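Apart from one protein chain that is not included, each protein chain of the complex appears where it belongs.
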Amino acid sequence: MSAQGILITAFAGAGLSYALGLTSARLREVFAIVVSVLLVCLIAITHGQGAEHVYYPDFLGLDLVLRMDALAWFFAITVSMVGCLSVIFSLHYVRGKEKENFYYFALLLVNAAMLGIVLSGDLLSFFIFWEIMSWAAFLLISYKRGRALDAGLKYVIMSILGSCAMLLALLYLYANYNTLVISDLAQQIRSAAGGFPLWVMLAFALGFGIKCALIPLHTWLPDAHSEAPSPFSAVLSGILIKMGIYGFILVMYGVVGLKLLLEVGAPWLHFHTVLCWLGAITILIPTFIALLQDDAKRLLAWSSIGQIGYIMLAIGVATSLGLAGALFHTLNHAVFKALLFLAVGAVEYKTGGVRDLNRLGGLIRRMPVTFACALIGGLGLIGVPLTSGFVSKWLIYKTLITEGHPFLALAALVGTWGAILYVYKLLHNMFLGQLPEKYANLEAAPFSMQLPLMICGFIIVLFGILPGIPLSVIGGIVGTLGFEPVTATLTGFGPQIGPLNTLNLCAAFAGVLLVIVAFRGIAARPKPVSQDDSYAAGAAAPAGKYHHTVRFYDPLERMTGGYLRDWVDQFYLSAAGKAKGVFNGVRRIYTGDVRTYVMYIVALLTFLIFAHTAGWL
Amino acid sequence: MNFLTSYIHYVGCFALVLIGLYVALVKSNLIKVIIGINLIDTGVNLFLVATGYLGGGTAPIFSKAAEQSQEMVDPVPQALVLTAIVIGVSVLALALALAIKVYDHNGTLDLRKLKGLKW
Amino acid sequence: MRKQISLLLLLIVAAGFALCLAGAPFGAEGARESRRLVKDNVNYGRRYVSKGLDENRCANIVTSVVLNYRGFDTLGEVTILFIAALGLGAVLYGRRAGASPDEAQRPSLILSTGCRLLFPLIMLVGIYIFIHGHLSPGGGFQGGAVIASGFLLICLGCRKKKLNSVALGAAESLSGLAFVLLALIGLAVGGSFLLNFLPTGKVYALFSGGIIPLIYIAIGVKVGSELSGIIDNLSGEVR
Amino acid sequence: MVSPILLIAVPLALAFLTPMVGLASKSARRYMPAIAMLFNFIVAMSLLPKALEAPIIVRTAGWAPPLSIHLVAGPLGLLLSSLVALIGLLVAIYGIDYIREGARARYDVLYTLLLVGATGVVLTGDLFNLFVFFEVLCISSYALVAYRGDSAGVEAGMKYLIQGAIGSSLVLIGIGLLYGTVGTLSMADIASSVGSVAGSRLFISLAFMIAGFGVEAAIFPLNAWLPDAHSSAPSSISAVLSGVAIKAGLYAIARVVYTVYGASSILPFLAVLGVVTLLVGEMCAFAQEDIKRLLAFSSIGQMGLILFALALSSATGISGAVFLIISHGLAKALLFLATGYMIYRTGSRDISSLAGMGKRMPIMSLCFTVGAFSLMGLPPFVGFASKFTIVRAVLGTGSTFFITLLAIGLIGTVIEGAYFLRIVQWLYFKPAPEAMPEQTEGRAPLTALVPVGLLAVLIVTIGLLPGIVGRALGPAADDLLDRAAYIQHVMGD
Partner (left out) sequence: MIVFQTFLVLVMIVAALAAAGFRDLLGSVIACSLVSLMASIIFYFLQAPDVAMAEASIGAGLTTAIFIFAISKTKRHEENEKTD
């Protein structure tokens, strides 16, 4: 079952779901799920075949090629997995809302386009699917009217700018090496005499940077993620950003190759070091802005930007361990963010659209399963041992320390602290604390929403305990991209990379757990305390816990809120305002007076004559 | 003297074109601008025929009396000018019809006031 | 401010013209020597003059150039006049509300009978002009204009006679159609559009020049009816 | 064998016949333009394959080319005339029910003659004949812009006419100067003898021609008439004007610059002018509130891009320009036709009144979105293929001057993306104002849905399979670029 077959089923699936939807909603939902699950299986089956074949022989003089190598397979399985989960989740989420048909069509189209990006073997089809993904995502972001329109417009303007830059870079390569098929292009670039031109790499970096929200180009992400419908926010944050990462890896290591990459950029400042520092900044600032957010989805959006910083940092380090860490963290982050966004989506669905953290609380009793999965997701995000996040962050830290980047390692560490803070805020405000009266009899999220959460939770714990499963695949990928492959046993790493054996960790945790249980069993039974105990200072102790959580990090916000606003966003908005002023000014050229128009004609004529006599033309 | 004999027509026609352009550029009344355009057309037609004119040539029409042909003027520009005159009239007629309609709607022919469509 | 700018611009345009016309081929004297130097096959004006007579046997070389060598231009030209007449009608479509002139301006009896008497004479002159287009100066366009001035006279001179616009429209489109059909017959018969397929007869006879006189008659009728249509439209009624 | 001359003669005959048919039966007359354009499209498409090898030279009046006027039905000419015929046919079908009031009889004839003018400009091989057909095109569009007779239409028509008349006189002066120096009017003949004549006189006549043809080709300082004319004309007319008429003007400039003069010194200037037109057009479009005026300014922008691509003087550049002419023609005609009925339905041309049209006119809004995405150059549509070819050509030249100009130009396309997507958002994601009465009679009739749907399908199929048009682009670019071959073809036999 070749890559072409997968793409055809994906795109045909989107089209058919729209067609079926016109007849009956039930049929469309079933069909959408079947297509998504089918895609996941198809991709899983075609693990081995790395066949590269032309699927469109002569499109404007170029051959469009599809290929399914290890890197493509890895991203494809992530994309289809998260896509399938979000489709399952949106069964209930979208039911009854208007324009359902359009929603399913756009969601399946975005998933199909992402599959197309990942499976494309040449840069032109990469670009085509890239643009299809951009405008399909635009349609979905502006799905929920109101503020979503400005968010969508901001997103699409930046992504068009990025794709224009990418088109320039891409066609510069075509002009110099007159092929865009990645394998031939890579050979020719590496064998060519001169180095890789910096402006081409910067143009690619602009295009991919906008999509994966590197710090100066991130301003569209918070609005887009918080305004998009939750299942699509999961896709958006989980995998759409990862296309930017895939682009970076493809161009930096697939096309340019490690040896040449190290010389790109000025001798005193290499491109990849700049990338590292950008990654580090992207870890720090957004994470601490995330702390101050009151809207759950906006908090998660800022945290996505922070986590992307980790991945870019790992890619920028340009070592095999770093790349392995980056790939593994991409997978992990996709699963964490999908889980958290879906959890927030479930809460939003049940509480009728409330996502303001100050008005939620105490849902642990009403929605235990959602809380459990959100907890696992949060722990994974922080990187607590026994979750897959720990392994990927451990890889990133290891490579930073062994490569001798102390400050970057420090930034990563501080980033993790920030992560702990905002995850705790999220979980506490939503699930712990006082349960507001109106949610007293809130029943749990429907099973179709809980299933994706449980699957994600299971994956996090599974890969946490047995990281060997993904690491063996990632090790192979790292090998194909020009590094020495990373060997990993089922439960950790061999001695030459540094001893990590998750089995011992499990054993340690099990031991600690046993001790705690034993100690609670032996120690004195907690005796009930009478009502007039000093704890309640004489007043009748209220039935539940009464610590409500409003403006969770208020002191921190009062201290750093002034500095931690999004300066870049303000700069862009003022620039856009000034540009609108200029456009209004340019409009004034057409004054309405015919004589001025005739003067313009005669003026051009005189300019031509004058330029000729003056010898210019 | 030789300048006068061969270039007087060109001076005449380009003077007409320039005056017509000046009227179209400066005058604010719509009918006056249309008169300017008419002047330009006449000037251009004069220029086309002047290009075809040979010093002492005769009209390119054979008649029983005048049989010889080598002294005849170039007939092609005259054919062009015939077409150009009629084009001039057609554009003029349409322009005046539009001027009447503009006057119906706006009550004025002053171009400075006819700025309904701008920006 | 506007005057100064336009004067400056026109100064440069005048300089452009002067720069252009300084050379040899322009200027009556310059043209004459340069024409003599130039061989026939480069300057086609001389070729039409020298060979035009026996190719089309049409005395008026300008007419043979207008209708035969550059007949396609004239086809375009006739279309332009047709467009102008229709465009005028389309633009002035809504203005039919004509107020009849008050008694004082009604033309006196002498004027109206004089006009009605003069009208057929003007028509005769016009028809003569475009029938003899290939022999003497003049042709379809000039004859049509004279006919139109006849209609103008009627329009100004006597109020009662309303031009029958349907007949004008029919004459217009039929004569245009005749011109195109004549050209298409040339294509069908002789293999090339506007071919002079009829025998071109003796040089100065009335029936010389093949289809040239026929086309000029069609053009004469067409231009006459179109220009009078334009006048009728524009003078629809005097407010 | 069908001769290309029929492409002009038969629609002309049908146009002259229309008043007669009108007398017979009112309703039959409305179909005349569609019949004429259908004939044109069939003949043009049947001749195109044969013309790809060598241009078909058609004589008139039986004389060899330089003697009499001749048509040069080369690959470029026939490709553009089939585009003219196709858009003309679809808009004619649209116009059957769209135009109800006004001098309906005259509308049909003027519309057919406008397309005859455009076809004539594209096919003719003689310079003065180019001017005459150019005039046919211009005068019929003056009349049709002012067809409705409302205050805006008449004012726009008047302004368009004055600028057009000045432009035509400049062209005539240019032709006079050229005829004075060279003595012949056939483009191939001028091209063969232009090399041997002094430079400055030629350049000034070229300047006059560019200023004259530029007025119709919407080049930056000369295009002040376009926003008024295209926004106040009836939508079917602005569709044809935007889709076809300005392209004929630009073709005239390209033919004059490349074939007649073979000028290479003016090309960088034209490239700069193209990019300036693109930027001014897109900036003004962004600041518009009236939908048709916005589309008119976006036409100016796209014409700037086409002029920039033409000024590259490389084979891929010109084939990219021709491809953009085709894709812009289709997309812009689609947009104008779609907005025609939307305005008819909402009653106002303001963008804010388009809110919620996605529900009320689903097919029109979908086609509008397809057209807008194609104009922005997004992949699955034809706009992407043409933009891709142009960018590839620019980078193929490798000259930093052109690449920086292109980078500035691409900013223009970003602005274009911004305002088109703002409209798409208004269409789909803004709730329809309840106040708007649910007029059922406003529902678009079949004669509107068929052309709009067909254009959308065309945009998607050519976008997915650019090979259909791709084959004809190569020879078309050579037809324009290869001067010696053009001369040899025309003067050879």
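Each chain gets a letter, A, B, C and D, in the order it is written, and its residues are counted from 1.
Going forward, a residue touches a chain if its C-beta (ideal position, glycine included) is under 8 Å from a C-beta of that chain, and two chains touch if they have at least 3 such contacts.
Treat the numbers as computed from the prediction; the structure is a model and nothing was measured.
Visitor: Which of the displayed chains are touched by the chain that has been omitted?
Guide: B, C
Visitor: Pick out which of C:V62, C:I131 or C:I219 touches the chain that's been left out of the picture.
Guide: Touching the chain that is not displayed is residue C:V62.
Visitor: Could you tell me which of C:L118, C:A170 or C:L234 touches the chain that is not displayed?
Guide: Considering the complete complex, C:L234 is the one touching the chain left out.
Visitor: Could I get the residues of chain B that touch the absent chain, sorted low to high?
Guide: Touching the missing chain: residues 4-5, 8-9, 11-12, 15-16, 19-20, 22-23, 27-29, 31-32, 35-36, 38-39, 42, 45-46, 49-50, 52-53, 57-61, 73, 78, 81-82, 85-86, 88-89, 92-93, 96, 99-100, 103, 108-110, 112.
Visitor: Can you list where chain C touches the absent chain?
Guide: 2, 60, 62-63, 129, 137-139, 141-142, 145-146, 148-149, 152, 227, 230-231, 234-235, 238-239
Criterion: only the chains that are shown with their structure count from here on.
Visitor: Roughly how far is chain A from chain D, centre to centre by C-alpha average, rounded to an integer in Å?
Guide: 44
Visitor: Using mean CA coordinates as chain centres, what's the gap between chain A and chain C in Å?
Guide: Each chain reduced to its C-alpha mean, chain A and chain C end up 74 Å apart.
Visitor: Which positions in chain A touch two or more other chains at once?
Guide: Answer for chain A, listing residues that touch two or more other chains: 587, 590, 594-595, 598-599, 602-603, 605, 609, 613.
Visitor: List, in ascending order, every residue of chain B touching at least 2 other chains.
Guide: 17, 21, 24-26, 33, 51, 76-77, 80, 83, 87, 90-91, 94, 98, 101, 114, 116-117, 119, in rising order.
Visitor: Going by the contact rule set out above, which residues of chain A touch chain B in the complex?
Guide: 587-588, 590-595, 598-599, 602
Visitor: If you look only at chain D, which of its residues touch chain A in the complex?
Guide: Touching chain A: residues 158-159, 162-163, 166-167, 170, 200, 203-204, 207-208, 210-211, 214-215, 219, 221-222, 224-225, 227, 265-266, 269, 280, 283-284, 286-288, 373, 376, 378-380, 384-385, 388-389, 391-392, 395-396, 398, 403, 406-407, 410-411, 413-415, 417-418, 421-422, 425, 428-431, 466-467, 470 of chain D.
Visitor: Taking the complex as given, what residues does chain A use to touch chain D?
Guide: Residues in contact with chain D: 58-61, 102, 124, 127-129, 131-132, 135, 138-139, 142-143, 145, 148-149, 152-153, 156-157, 160-161, 164, 167-168, 171-172, 174-175, 580, 582-584, 586-587, 589-590, 594, 596-598, 600-605, 608-609, 611-613, 617.
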